[in-house]
Structure formats: C-alpha cells, structure tokens
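The complex appears here minus one protein chain, its other protein chains still in place.
Right, subunit A next:
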C-alpha cells in the first residue's frame, strides 16, 4: 500500500525532472540554424530561406525523447544530436540526411565532434565518454574512452587545435585529457584537472587569440562564477563572481535562498566577448577576457523581456551575432483554440556590430526585433512554433521554473531512504546491449 504511494509521488517527480531545456546551434557560417526542443529538431536553412525536415533514409528512428545535446562540427558539415532516448544521430548538414545512428547504454548528456570530423564522442549519464569513428562501418558499436567516476558529464568540448578534450562534471571537476591519434584505444593520458569550482560545472568554452600560442578555457557553474583556466597546467587564472553584478538581483524572480547557476557560456574565439546565461536572469551577461593580463571583467547585462530566460546560447563570430533560445520540453502553447499543441520556444538575437571600426570598445550590443531577424518570420515560425511567443509570458515563466528544478535535480545527488532504494534497484532497466 505504502509502496504504491511512493511510486505515485516518484512519477510526479519525474515530470519535473524531464523539463529539458531547448537548445540552439548555428552553422559556423550561419547557413543554417537548429533548435532542439523536446524530441524535435527544428531546422531552418538560411541560405535557401526555408524550413528543413531532417531525413533518415537509412530507416533509423527519429528522436523519441528529449534531446539533451547538439553540436555542429567545426567545419559545419556534420551535426550531432543525442538525448534521453539513448541514441546519437549524426547528420550531414548539406542534405540533413542522417548518416549514422549510434546506440548508447544510458541517456546521453553531452555530444561533440572532433576537430578533424573523424570522431563523434558522447557522454552518458554515468560519466563515461564513448567514441565512434565515422570512418568505420555503420554498425560498429561505440567504445568507452574515459570516465568521470559516478558523475554526470555536463559539458564536453574539444580544444581548438584538437589535441585535447575537456569534460566537466557535476562533482565540480573539469578534466583535460590528451586526445590521441588512435582515439578508439581510449584517452588515458590526463593533461590536467581544473579544480576550483565550488559547485557543479555546467558549461565550457575554449578561447585562444591569434597572436597567443597558449590556449585558455572558460567555465561556468552552479557557484555562479565564470572561471578562466590555463588548461595545459590546470591553473585557475581568474574567477569572476556573478552574484554581485548589477541588475541580477533585481531582475531575478527567484527567492533569495534558491541557488542560481550559470547555465551556458559562449565566447568569441579571442575571448574579447563572452556571453553568459544565468538561471533566473532574463537576458544575457556579457564579460570580456584579457588574455594578456589573464583576467575576466564584467562588461554589462543585456536584458530581454520579462520571463525570457535563455536556455541556450551560441555566438556566430563571423556575423557578430549571438543567438539565444528559451524553451523547454514541457512548454506548450496555452492557446485553447489551438488543438495542435506544439512545443514553444522563443528565439532572440543580439547583434554586436561595431559602430566605429577603429574603436573596439564601441561595440554596443543591440537586441534585434523580430522584423530584423535573419530569415524573418519564416525562421521564427519554424524554430519557435508560433509568431506570438512573446505573448506567452506565463507559460515561459512556468517553463523556466521547471527547467531550473530539473537542472538542480540532476546536479544534486538524490538521497533515498532504504526502502525507496531497494524499490528502485528492483526496477532498474539499464541492461547492457547484447552484441
């Protein structure tokens, strides 16, 4: 009797657990934009000015559960998507045809394509990073290359020169591992650990300027800091605490005692412009990195409409534009007349066009109106699901709260009572895939 009740409240919990944030990715030349929300991949081809539906001519399944990670390759020719349905799909971006579907034993939390586009790596929720080679036969299984013991990998990025792979986890750690030529044998040589975050690490971004041979790494986390690292040695160069930055406390709708976290970060390749998304903040925080002095400084906040809390950011350096999206896998239209309940997202873009080319400090970020967005209404309709997303304030506010709760549930290890634990063990379904 009591067990039944426990089961019910468990499933009640799992609804909020599954509020997966919407993600956005943009081709390096901005020829296409992808928003992943729930199990949908919404693609807009900016060059051809049309919406695109991804195909799987090999007959593989489309994503059937929330997509948790997406990534373009550095040259833009490939795109990878993966998530709670335990599959990773690799797409060619010219035709948006799926060239490979890889099976994972566990839900996937991060995906990345190597700099030479030869390998795709993905991290599962048990902390193991797996790899497939795109040169191999399609049916070849993924092999594990490294593991963060008993932790969830929140972010995984390759260094720009392709020599290293950085993985961050919920146990406050960032590991920098040498990515070997024959990566299928495993990545066993750890270059460094970047230790310093006092809470989970949520996002990573590599930075290196052209005149500097050294590379740097930026990270953001649940301790509401952005940190700058020399990833070769693992030294912490600078910590920028965001909790005292102007505007964040006033704009925040979260109660004082709730934790706020950095949820996403992206940087121009020279580090001069860093954009940060923070839970509870309806906008984007801009920072700047001085790679010579090795410091980070706060530049300003760019506020957006109330309730628009970006869930994913991507910077297109070539066009000086920051694309942001807000959405969640449980965010549907509250329009009762609309029987077709589509998942909603809201896309906003910030432009960093320099007014005076001679003065790099005169960059004034401008939030683009819907009419100024590349691709216009067609793009917004395809990616957002509707054109009046701005009017759905209440729905967005609820989604923001759900995404925040699900992130916290994922990052803080749950403590179960002995009875609950035994019950959960009985219902385990992480069977190994039979070869």
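FYI, a contact is a pair of C-beta atoms (placed from the backbone, for glycine too) under 8 Å apart; a residue touches a chain by one contact, two chains touch by 3 or more; residues count from 1.
Going forward, contacts and distances are computed from a predicted model.
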Which of "Septin", "Transcription initiation factor IIB", "tRNA (guanine-N(7)-)-methyltransferase" or "Ribosomal protein L35" matches, in UniProt, the chain that is not displayed: "tRNA (guanine-N(7)-)-methyltransferase"
Residue in contact with the excluded chain [from A:117, A:351 or A:405]: A:405
Contact partner of the left-out chain, one of A:146, A:265 or A:302: A:146
Residue, one of A:47, A:185 or A:306, that touches the chain absent here: A:185
Subunit A residues touching the omitted chain (full complex): 9, 12-13, 16, 128, 144, 146-147, 149-151, 171-173, 175, 177-178, 180-181, 185-190, 192-193, 195-199, 234, 255, 257-259, 401-402, 405, 408, 412-413, 415, 421
